[in-house]
Structures are given as C-alpha cells and as structure tokens.
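Encoded as structure tokens, here's the structure I'll be asking about.
For this view, one protein chain was removed and the others were kept in their places.
In this document, chain identifiers A, B and C correspond to the written order of the chains, with residue numbering beginning at 1 in each.
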Amino acid sequence: MSERENLSRSDHPYRLINRAFHPEFQDNLQSMTVTVAGVRIGSEEKPVIIAGPCAVESREQTLEIARAVKEMGANMLRGGAFKPRTSPYDFQGLGEKGLEILALAREETGLPIISEVLDVRLIELVGQYADVLQIGSRSMRNFPLLVELGKYGKPVLLKRDMAATLHEWLCAAEYIAVEGNMDIILCERGIRTFTIQEYSRFTIDLSVIKGAMEKTFLPIVVDPSHATGNPAMVPAASLAALEFGAHALLIEIIGQHTDRSTIKCDGHQGIRPTVFRQIMIDIEHWWNIKSRE
Amino acid sequence: MSERENLSRSDHPYRLINRAFHPEFQDNLQSMTVTVAGVRIGSEEKPVIIAGPCAVESREQTLEIARAVKEMGANMLRGGAFKPRTSPYDFQGLGEKGLEILALAREETGLPIISEVLDVRLIELVGQYADVLQIGSRSMRNFPLLVELGKYGKPVLLKRDMAATLHEWLCAAEYIAVEGNMDIILCERGIRTFTIQEYSRFTIDLSVIKGAMEKTFLPIVVDPSHATGNPAMVPAASLAALEFGAHALLIEIIGQHTDRSTIKCDGHQGIRPTVFRQIMIDIEHWWNIKSRE
Amino acid sequence: MSERENLSRSDHPYRLINRAFHPEFQDNLQSMTVTVAGVRIGSEEKPVIIAGPCAVESREQTLEIARAVKEMGANMLRGGAFKPRTSPYDFQGLGEKGLEILALAREETGLPIISEVLDVRLIELVGQYADVLQIGSRSMRNFPLLVELGKYGKPVLLKRDMAATLHEWLCAAEYIAVEGNMDIILCERGIRTFTIQEYSRFTIDLSVIKGAMEKTFLPIVVDPSHATGNPAMVPAASLAALEFGAHALLIEIIGQHTDRSTIKCDGHQGIRPTVFRQIMIDIEHWWNIKSRE
Partner (left out) sequence: MSERENLSRSDHPYRLINRAFHPEFQDNLQSMTVTVAGVRIGSEEKPVIIAGPCAVESREQTLEIARAVKEMGANMLRGGAFKPRTSPYDFQGLGEKGLEILALAREETGLPIISEVLDVRLIELVGQYADVLQIGSRSMRNFPLLVELGKYGKPVLLKRDMAATLHEWLCAAEYIAVEGNMDIILCERGIRTFTIQEYSRFTIDLSVIKGAMEKTFLPIVVDPSHATGNPAMVPAASLAALEFGAHALLIEIIGQHTDRSTIKCDGHQGIRPTVFRQIMIDIEHWWNIKSRE
C-alpha cells in the first residue's frame, strides 16, 4: 500500500476524491457535504437518518413505514424497487410500480427518496423518481454502472462490496467522480469473514470509517441493518457508527405489526418503528452531548 | 445450509442446475458437457486448456501468443477486450478492436475464443466475436447481466466472486439457467482471505471444486493465474486443479520476451510460452496415467 | 450449529457457562457478576474501565500511568510482565520484576491488577501478584493453561483467539469452568480478516458481544486497543463497545510525553492520558443517559 500512497496526484488511482490532494480538506474529520433536496450529509452536520423498508412491497406497507419514520424524525426514505437477490426465484422488486409508490410517499411525507439502481438501462427510470441513486454492495464493481451514474449526475450512494479493500472502494468512487459527479456518499455495510454462519452473516467494519476519512473527504454512511443482519444489534450498531464518525445511517424498517415471515425481502433484519423511535431518542441525546463539546 | 438442502425441487433456490434433481447425473464425478466449436468441456473428457493474454493489447501480441499456445496444444484462446479494472485510469481494453484481433487469431489458429462481457449493452457485440462469453468475478452478482446472457444463449463461463459462498455462486448460475441457457461453465479464481498482502493476493480454493461437484453437474474450470497471482505458482496450481477434478484450466500467457512492466493488465501474473509448454507436457503425463486408471 | 444447539445439557460442549441451562439468567441482557477486590464486572453495573500500559517497562512508566488512570477514574490496572511476542527477539517483558512494579502501583493507587500468564509453570508466580489472570488471545487454545487456571481459582480474563468462532471461545471458557472456576470474563480483541494490511490489523467484532450474550451469562470485556490497533480509533471503539453491551473495557495507555518509538511493546496503539480522560468523560455522559432509561 505504501508505494501507492507516495504517488503524485497525476499517478494516483483515486485522485479526485483523495483528501491528500485537496488542501481545503486538511482536517481528517472534515468532509464534503452532499445536499439532497435540502438535506445536508457531511461533516459538521447532525447525522442524517435514512430509513425505510428493504423493498417496496405495497403502497400500504411503504406509506405506513414512511409516515412512521417521518414522524420520528428521519431525514430521508429508503426503499428498493429493483432488488438484487441471491436466487432468481426470490422477489425481485415491484419495478416501476415500486418507484411510483416511493414518489407517493415522498409527496406525503416530504422525505427525499433513495433507491437502488442495478442496471445501466434503468438509470433514467430510477433517476426520474429517486433523489439519491444507490449502488448496492453487489454492484460496487459494476464499472459501466459507475460510469453511467457519474455521467447522470444525481447524488450517488456507493455501498462497499462485501470483500472490497478500502483501496478498491475508493477507486470505485473515483469512477463516478472522473465523469464529473462529485456527489458521492460512501456506505459501509459489513464485510465477509469467518463469522458468516454463526452469529452474524457479515461483520460490521467500523474501523473503515476512520480509515476512509484519512484517505477521502467524501461523507460516509453506515447501514447497520445489513452490516449486522440482526434487528437486536441495529440500535447498538447505529450509535457505534456515529461514534466512529459516520455522517448518516441507513436503517431498514418493517411494519409495527407485520409478521416477519410474510416479508418478501430480508424480513429477518428490519427493526420496528418503536425500536426506531428509541434509536432516534438515543441519537438526540448523543448529539446534544457531542455538539456541546 | 442444511435447511436449504432439504428443500424440494420446487422450492430450491437453484433447482435447474442441482445434481440432486437430475437422476442422469447420479455420480458425483460425472458432469454435463458443454461443447464449444467442437471442444468438449466436462466429465470423461481430457481437460480443456484455455490460454491467452489477460488483455488484448495489440495484434502482434495476441497473434504471437495465440500461435504459441495453439502449437503447444491449447484448445481455446482467452483474451479480454473489455477489462474491469480497479482504477478508472487503468487500461480498460481495446474494445471492439480487441474483439477483431481475437477473431483474426481464431481465423489463423482455429482456436475458439472466450472473452469477457461486463455490460449488458455489449452482449451483442461481444457475442458476435466470442464463442464463450465470460462473466468476470466482479460481475458474478450483476444479475441483469446474468439474465441477459441466459437469454442470449451462447455458452457462458461464470467466474466466482472473490467472496462468494458456493451457494451464492450456484444461485448465480441458476439465473442463467432459468432463462433457458444451460451451457454454463463455472470458474474458480481464488477467494479473498487474510493472506491478501503477503504472498498471495487471493487464496486458490481447490476444495470448492469437489464441493461444487456434489451440488451441481455443471463443468468446472480453474483459473490458476488469478487464483495465485504469481507465475511461479501457475504450473503447480494447474496440476493441483486437475487433481481436484477441474474439467479445464484458464491460463494467462505473456509474450516470451515481453518486459512485464510494459504490459497494461496484470503483467505480473502471466506465464511465458516456455513455461506453458512444460505445463502441457506435465498435463500429458498426468492424463496418460489418469486415463489408464 | 443448529444441531449443537438442540443438545441437552448433558451432551452440550459448553454446559456450565451456557445461558440456556441456567434459569436464573433467562434475560439475555443479564450477566453474572465477577467481583475483583470490590470491583464488580457484569450486568447492571456501570462499565468497569481497566487501563494501563501494554507492558510494564519500568517503575516510572508504570507508576506514572497508574496514577494518571486512577485519577481519571479507572477501576483496574492492566500491565504485562510476561509478553507473548511474534518474534523471539522482541522484548518479552520484565518478568517477576514487572509483577513487583505492578504490586507497587496497586499499593499506591488501590487499583486491582490484571496481568497475563502464558505459561502453566508461572501461574503461581503471576497469581501471587495479579488479581485477575489474563489468558491472551494467543493462549485461548492452550488447553493445559485453561485447565490449570480453572484449578487455580482466581478470576480469569479469557481473550478470544483472533480466528476463534464463538463456539470455540465458549468451549475454551468451559475448560476453566469445568475445573470449578466460574469467575471468567470474556474479552473480544479483534478478529483476523482481509483488512489485515490496510487500515486495521484486526477487525473489531462488536456483533460477537451480543452473540455471546445469547449463549452465555459470563460478562464481556472489549479491548479497543488491540481490536483497532490505532489510538485514533480507541475512543470511538470504547463507546461503540459499550453501546453493544460490553461490561468493561481494557485500554492501553502510554505516557503523556513518551516517544512512541521508544516503547518496547505495541507503542503504536496506546492512547495518552489526556485522550483517556476524554473517554472517561464521554463514558460518564453515556452512563448518565443510559442509567436513566
């Protein structure tokens, strides 16, 4: 690694997003701010909370969750209309109908929307509805998608591949930046380790937050839901991510009374609105102390 | 895992490629055969050797290597025209010009061609030239690409993602199969482990060959070049893969006198034709003994 | 794993420390309390802070650090007299002299002492000085040592091996319990992953805290110093561990003005007393909110 670090700007594999080449971001704790419909993600700001269902499954489900998280203080709504699923027989999302439901939810709640795009041919479609386009973990190495989202220009949330080094993740961000789009938000979502089949499908890698901050000025989000895969760990993981300096959280929510077994996507890992409410209270306390320091 | 294994055919996440549901493949050592321009990859056959440059860089380079490997007994030519690269500033391949060069090499040597496609919009183009379409490690989770290659119908070589479980890899193959394309060849290319920065960028996972054979009847290739990242290990890894039952090898070759530092893609890991010749001799000895048993 | 979980008490590989077989610990958040010279480690209690130098290097160094952490509110003093080092040429600790220095520090500050024992022949010696005997990560699988510490009876802090599954870690604790010693404190200290050579030598595994709490009622400590290997991450990792439910922290401290390069053991990872003071303040704030809930 050390060799690469001594490279000059013109030779560096990620130069546009590299803190070392941006004198305006000398301080490691300072990040760029990405603004989405008035919501500012980045340093000095209060952490942004993005919440919503894993997948949009119905109008009722999405609106119920959107209203709940809005009322509890969330800043943005997440929801998948096109879902990358391990098996072809799994629910793949409602497609455009899902995007329409998200737009309805935005209209009602005022929350900007983040939704995943996993096919270069669907950027325009998703881009018509979503305020932030999400590149899922499984697409971090889909370079044509990165390039097209760089050209498209809307803010991008770039999830880390489950086995990506920090170097590879930052190079993926550079693919977007080099096309002229600097509105990039990084998202840590857990790495693959030997714990895979025991108590945690992935291992939440909090150290990468500080590791990334040393190398880049892009803001960083943590997804405690995928990173732990366990609703009982989401509150702790949320606060832990903030302690490490995360600028935002991306949290999966399920209906307050929904039977987990009826949920079509990752039903085991979402938290209920009452749990989310408590996280928001804890964050409020945490922020009050933090902002006084 | 065990729960999944007890699922009936109609519920199984990978059912079309699952050995358990195919009485004609009762024997774990028996695989389906994929035929490419007369070259048969699969069980009972002599291992198929696919060799060629990492990336097509020029007509001279590609033809020199193609002639050499043909003369030494290779069965198929590999070469990338579109390359997925970690950094956007790395050489991304010659594109269609690279495919034209590959076609020339096929014309001259008679070797069928395998080349990577990493963008759904380029399937038609790559498909006009290549006999086998390769899905790279970084695209294994690009589900739209899997679906489109399933529809396209030409044989597909599906590399394993560097952090994919066997289950995830087989589900990726099912995405192709469910669209009607059963001409799928699996390819192991090394997994990401803690050895990453010491003596081996990836760890060659030979056990997955036998693991995969228990679950599926699809033929399996090993790429000893990426799996070890070290030309000094390629001969050993090639024979080792055959010992574990691999049906084919995918080997990167560089010019006999080419300066490694001038190669634009993975110049550190290709082997020279003279080394390839020795591997072919060793395989010949190995096969003579094996086929007598 | 699931098979093992259905085992009855008499067949379970870790039965004495297993929450499932102890009706008095029905609640997953409730742990046993281990008391060390009046300091209570375990559930319902305010987190216990164990701080001190990696290795005892001199009387001055140890007393300076001991006084500082005592004054800032630490509950226990850590310090190694016998050090397990990767290379035989590395500083191996002061031995009994180091223990004597620790005893002096206890006398002066009143802080109980925790020190590592890595040789069955030295249990008596270390046990004469230390209030808690630490089994280092590298000794978690040293079964004779576990057995002897079980027999010895003093409280034991059992660090997790860097590649231990939760199952293996709990079985190691059972080795101690089966000899009649239930005063066992588990300690997470980071796992080995592919991040090894980039921004973090180990990955702090916070999920294992909750994972362990489901399986056992033993209290759990986190060592943020080894788990992150980076003093800049220790404050965040400390609070993050408490969010996940850790009952105590084990933090490495260096002298306020000591040149890191002169420190003989892990000089790169300790934090200075001023940083420790801020952590203690943050924990105080955190506890005030937590204990009100």
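Please note the rule applied: a residue touches a chain if its C-beta (ideal position, glycine included) is under 8 Å from a C-beta of that chain, and two chains touch if they have at least 3 such contacts.
All values reported here derive from a predicted model rather than from experimental measurement.
Within the full complex, the residue among C:Ser87, C:Ser261 or C:Ser291 touching the omitted chain is C:Ser87. Although one chain is not drawn, the whole complex shows that of B:Ala20, B:Ala103 or B:Ala236 it is B:Ala236 that touches it.
Remark: the omitted chain is touched by one listed residue; of C:Met162, C:Ile184, C:Val222 or C:Ile283 this is C:Met162. Even with one chain removed from view, chain A keeps its contact list with that chain: residues 2, 192-194, 196-198. Mapped onto chain B, the interface with the missing chain covers residues 1, 163, 165-167, 191, 193-195, 197-200, 203-208, 210-212, 214, 228, 230, 232-233, 235-237, 239-241, 243-245, 282, 285, 289. For chain C, the list of residues touching the undisplayed chain reads 1, 13-14, 84-90, 118-121, 138-139, 141-144, 147, 161-163, 165, 167-168, 171, 174-175, 178, 192, 196-197.
Methods note: only the chains that are shown with their structure count from here on.
A straight line joining the Cα centres of chain A and chain C is 33 Å long.
Shown for chain A are the residues in touch with two or more other chains, namely 1, 163, 165, 167, 197.
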